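Only one protein chain is missing from this complex, and each of the others stays in its spot.
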Amino acid sequence: MTGQSRRVRGTDLVWLVAGFTVWAAGFSAVYGLHAVGCRAGWEEAGFAGLSANRIVLLAAYLGHSALGAALYFPLVRIAARWEGLSARTIRQTAIMVTLAAVISTLWTGAPVLFLETCR
Amino acid sequence: MTPTTPVGLHRALDAIWRAPRGIAALSAVNHSVVGRRFIITAFIYFAIGGVLAMLIRAQLARPENPFLGADAYNQIFTMHGTVMMFLFAIPLIEGVALYLLPKILGARDLAYPRLSAFGYWCYLFGGTIILVAMVMGVAPDSGWFMYTPLASSTYTPGINADVWLLGITFVEISAVCAAVEIVVTVLKVRTAGMALSRMPLMAWYLLVTAAMMLIAFPPLILGSVLLEMERAFNWPFFDPERGGAPLLWQHLFWLFGHPEVYIIFLPAAGAVSTLIPVFARTRIVGYAWIVAAIIALAFLSFGLWVHHMFATGIPHLSLAFFSAASMLVAVPTAVQVFAWIATLMRGRPQMSLPMLYLMGFFSVFILGGLTGVMLALVPFNWQAHDTHFVVAHLHYVLIGGFVFPMLAATYYWLPLMTGRLPVFSVSKAAFWLIFLGFHGTFLIMHFTGLMGMPRRIFTYESGLGWDLPNLISSIGGFVMAAGFALFVIDIVLQTRFGRRFRRNPWGGTGLDWAMPTPAPSYNFASLPLVTGRDPLEDNVRLGADIAAGKGYLAGAPRGEMETLCVDMATGEPEHVLLLPKNDYTPFWMAAGLAVFFTAFLLSAYWVAPLGLVIATAFGWRWLWSLGAKSDPALIDAGQGLRLPVHFAVPSVPTLLGLKYFLAANAAFYGSLLFGFLFLWTTAAGWPPQFLNASPVLIAGIAISLAAAAIFATLARRSNSREANGARMIWLAGSLAASLAGLGLLMGLAIMDAPPPDTHAYAAITMAIIGYVILHTLLGVMFAAYTLARCRAGFVSSLRSTDMRGTAIWQLYTAITGIGGLALIILAPGGLA
Partner (left out) sequence: MDGVAGQRNAAVKVVISRVSGGGIVEYLGLGRVGLRHLALPLLLAPALAGCEGALSALDPAGPAAQSIAGVWWVMLTGSLVILAAMMGLVLWPFFKRHRPVEVPEKLWLWVGALGFPLIVLAALLAWGLPSGQSMLADRDGQVYTVEAQAAQWEWTFGYPDTEEVTQGVLHIPAGEPVDIAITSADVIHGFWVPRLAGKIDAIPGTTNTLRIFAPEPGIYEGMCAEFCGLEHATMRFSVVAHPQDEYENVLTAELNAEARP
């Protein structure tokens, strides 16, 4: 049911970096938005006890974490079809790296959950 | 008659591969020669850096020491850091990579031998500029990270800082070249059957390291270019009085500087991962885990740079992200350490000489890692930052994580180069002196730092509790120096009088030990078919088989220098890479750049372009020498395999290299745009005035650049359809569009853009425009070049490299050009 097997190719190597690319995007987004938000005064606005600044940061943080986690499913499906030399190692490694990237995204952005924003 | 005996094969191959002697040595491009040159030059710089370190320690041995004055001391510590990082550590890695890669991958040379030769000359010339400046007493003196505004012309008016900026940039060209070289070589230039999963871990480490270098060095090069522009032409990127920001320099520097430590560490860790299983007589535990760990490490290391800036007043939440990331990076490092320990556990390790040095590595590096975690903790960093605690930490990491493994690696691989084994007792004594001297110097230095001793001070008063620790450090330093001296003696002894051996003295299982020693100039008489991760274990007679020509591309029946290119993932042979003969072009091209950099340094701004012209002319010649005027026949690679020649397939390594070069280029441009955005969010009074460009002009530029890209693509398509008339027309169209774009861009720069020395906004806007102008100009040259190549008969539907390359270049120029202009035009409206 998983479709046809095929030989693993050079282009499949993007799966080794996809997860952490999302991490990098998330990290830059959170860091950049924080700088812009504090400069632009998003601190003042907001609702439900959360400043606009924190809402934006939370959105970027959780969004990228979810995106990173979402990569896992197509990866597992696609990687299951790889065959030939290297297929096993690349599959294993890609899955580990992708999971590590999700954990990293959750970890490095976690301070937005409990620290003050613009100090 | 094609020879078939091992001796006959050796003679035939050596005749065309042998390194040239005498003055012709300047034309050598072979990876063993170039790698060896890198390694030896790097060790010479290590000695120089070491002497500087001894001067530092002599000065700090006692309070209020009259030995050195502030000026001399500032030059000495700056040069020590600079030499060690840029002229020793990075080039040593490059040298080791260039020397080893083909040997462990089963190839005869690297993907672009001339590129690494070019890199070597850049390194040598750039390093020489810096060294000469030091001898003349005008060495850089603002610290190895050259903070602005101290390094700006107001506070460092002399030539000192320019020496750093220009010399280091020159040297970094070689790093970028080496990075492209390594990535392409690992991905493509391997022997048959060497699937990714069968590669020695060292190749993975070098692949990841080189990929990091592609992204990490450009921010530094950009920073240096901007600062040099500020110093030479008064463009105020970092001047707070004219809208610049001193912190921009720090961001650019550390965006390079942190990954740099991992760039230095990873290849050394690769050596550890290679040596441990060999000496434990077993296989490495957790191969896939290690690969995953180094990929994670590579990425995470780009998210740490602000930990060097915890005390700059950045909002605390931002510090927190970087603090968290800095701690996290310990995890992939722990994965490797635990994998190494498990490997030791599973085997029967012996305390042979390289292993002894690895024990030094473990004890020093683990402690360095632990103090690194401490420094990642924001409040603790506020106390420890800029003190001798940090000096201690960085030496634990650099000497532990780099020097010790490299010494181990030297003992391990030197026999491959020399064919001789160590004289054991001297090397052991050297180890103990280095090891004890090291801890003597740096262990107590943590304490000295927490007792309040800042780094980079040339003198201190007595009575602060610093006297005794400093004296201990100095004594330790001299013990360590004695150890290194003994190491050098030992190496010389070993090369001259070491015990000879035949093959594989350590029982290694990789291809590097499947060749006779000292390693022959061509590495392998024939390229083996690899069937597992440990080829020498799978077939103990592999070495003899290779020498007897029982592999691919045996000997040199066509009189060409040949090696295999394989499918990236599976290692199936794809085509034959024909390698270049010895060539002076790289030397002259680097010499042209040397003229440029030296003239710029001496403010001879009218001579400088001459150097660029020379370099460009040789670059043109270089490109012109690629390919052939007729479609080549398939090559009989032996074992019933017939393969095309590299320049007659679409997946030619040249284009892969171009793409990786453009990745580095994009990192450079991305850093520039980051600079724009950074100033926009942080600098005061920004922007002062907008770019008053007419919409027509901007639209004209955008359309020209887009047209140049589209036409070049159409030319490529016509070429592959063999529509030879159409391809010329489209190419000419691309050329014309680039020319038009160039003219319009010049108009924008001269007429509409505000003068760049008035304000940082004007300066960085002009820098972006300048970048686009440069790429459009090169686009003109590429289009013209390809036209000429078509006319000369170098291009066909099979031999399409020039066509594809030009199309890729024009596309890159269009995207970056239009993107940059859009940013300039749209940005100022945003924030108040």
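Every chain is named by a letter (A and B) in the order it is written, and numbering of its residues begins at 1.
Here, a residue touches a chain if its C-beta (ideal position, glycine included) is under 8 Å from a C-beta of that chain, and two chains touch if they have at least 3 such contacts.
These numbers come from a predicted model, not from an experiment.
Participant: From the list B:S323, B:T681 or B:N719, pick the residue that touches the absent chain.
Facilitator: Only one of B:S323, B:T681 or B:N719 touches the chain omitted from view, namely B:S323.
Participant: Per the definition of touch given earlier, which of B:I76, B:A245, B:I263 or B:L577 contacts the omitted chain?
Facilitator: Selected residue, touching the omitted chain: B:A245.
Participant: Quick one: say which of B:Y99, B:W204, B:F217 or B:W289 touches the chain that got left out.
Facilitator: Once the missing chain is taken into account, the touching residue is B:W289.
Participant: Which one touches the absent chain: B:T128, B:N234 or B:S363?
Facilitator: B:S363
Participant: Could you list which residues of chain A touch the chain missing from the display?
Facilitator: So the residues of chain A touching the unseen chain are 111, 114-116, 119.
Participant: Which residues does chain B use to touch the chain missing from this display?
Facilitator: Interface with the chain not displayed, on the chain B side: 70-71, 74, 142-143, 147, 149-150, 154-155, 240-241, 245-247, 280, 282, 285-286, 289, 311-313, 316, 319-320, 323-324, 327-328, 330-331, 334-335, 337-342, 344-351, 359, 362-363, 366-367, 370-371, 373-374, 377-387, 450-460, 463-466, 683-684.
Basically, only the chains that are shown with their structure count from here on.
Participant: Which integer distance in Å separates the CA centroid of chain A from that of chain B?
Facilitator: Roughly 28 Å, centre to centre.
Participant: Going by the contact rule at the top, pick out the chain B residues touching chain A in the complex.
Facilitator: Per the stated touch rule, the residues are 187, 193, 195-198, 287-289, 291-292, 295-296, 299-300, 302-303, 315-318, 320-321, 324-325, 328, 332, 567-572, 677, 681-682, 831-832.
Participant: Quick check on the complex: what are the chain A residues that touch chain B?
Facilitator: It is residues 7-10, 12-13, 16-17, 20-21, 23-24, 27, 30-32, 34-36, 38-40, 84-90, 92-93, 96-97, 100-101, 104, 107-112, 115-119 of chain A that touch chain B.
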